[in-house]
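To start, the structure under review is shown below, and the notes come after it.
A single protein chain has been removed from this complex, and every other one stays in its place.
So, chain A:
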């Protein structure tokens, strides 16, 4: 069954405000797809358009190749897990799960069978007669999943469903969600501002900012090859250093970073000589110069944090640019202390240069 979702040149406007800029995106059938972005970036609006709570101002949403124009929310093959779960507190657990089937006129015995099967799937076999208020946070979470799956949707929409859980449970639920997605084989569309969730679970991630999709890629590509300054700084930690392009070929770019000297990195897209660009170096790609490396930066240590497996340093360059550095614990020495100078180096293939003066 085709359960792909196609945002076909979709635009969403509220009055003068454009919540979603023109977007053309195809989410494959059976994919675990995430929208990642800070709050207010429009990701929930996308979910509302797919589920039918909002009609796009322009363009169309297609599910399984079918246009959803004029199809109301209750007739769409989607099912949503709400941020606050929105379980029905006046119904029992089983009634909650069976609600969607009751609506579809499924007989009582069939409904019971379905809810038993789903309760087993989420490992809460004996909870059918319980009230919602008797469940723990994690259990409620699973009942919400069971309720959404009961209607056998083609697409499951998840609106930050893990945000209310504590850290440990959240990590556990990540694995569980991934497992349920594998078992059911339906398309999961996941909305989150938590990049850990997006990167660990998703097949592909769309990073959004201000109503625009910045980049769509698998998690590894997103981390290694961010295409916009926003993605570079939003996904994972990054140090951005601004400069002007001195020389560029298809692989490498050399930037003139003023007092910091000439710094090079892999080029992302074509860069014209003389244009503004930003060099991004991830904290873990810094080394102490004593260990070698092609490009060096001088800085003064501001803070040293010992984290067990690694060290983090906050340092300032002479141009007063704050740097975040992560070093292996074996590199620890007494000379790394607040106020001390440090020579840092990096491998130019680990750094990336992106056009524009992005977030730093």
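As a convention for this text, a contact is a pair of C-beta atoms (placed from the backbone, for glycine too) under 8 Å apart; a residue touches a chain by one contact, two chains touch by 3 or more; residues count from 1.
Assume contacts and distances are computed from a predicted model.
Chosen from "ABC transporter permease", "Heme exporter protein C", "Glutamyl-tRNA(Gln) amidotransferase subunit A" or "NADH-quinone oxidoreductase subunit M", the protein name that UniProt gives for the omitted chain reads "ABC transporter permease".
When the missing chain is restored to the complex, the residue among A:12, A:80 or A:241 that touches it is A:80. Remark: the omitted chain is touched by one listed residue; of A:42, A:56, A:100 or A:283 this is A:100. Of the options A:46, A:63 or A:151, the residue whose C-beta touches the omitted chain is A:151.
Panel shows chain A; residues 51, 53, 72-75, 78-80, 82-84, 86-88, 90-91, 99-100, 103-104, 147-148, 150-151 of it touch the chain omitted from the view.
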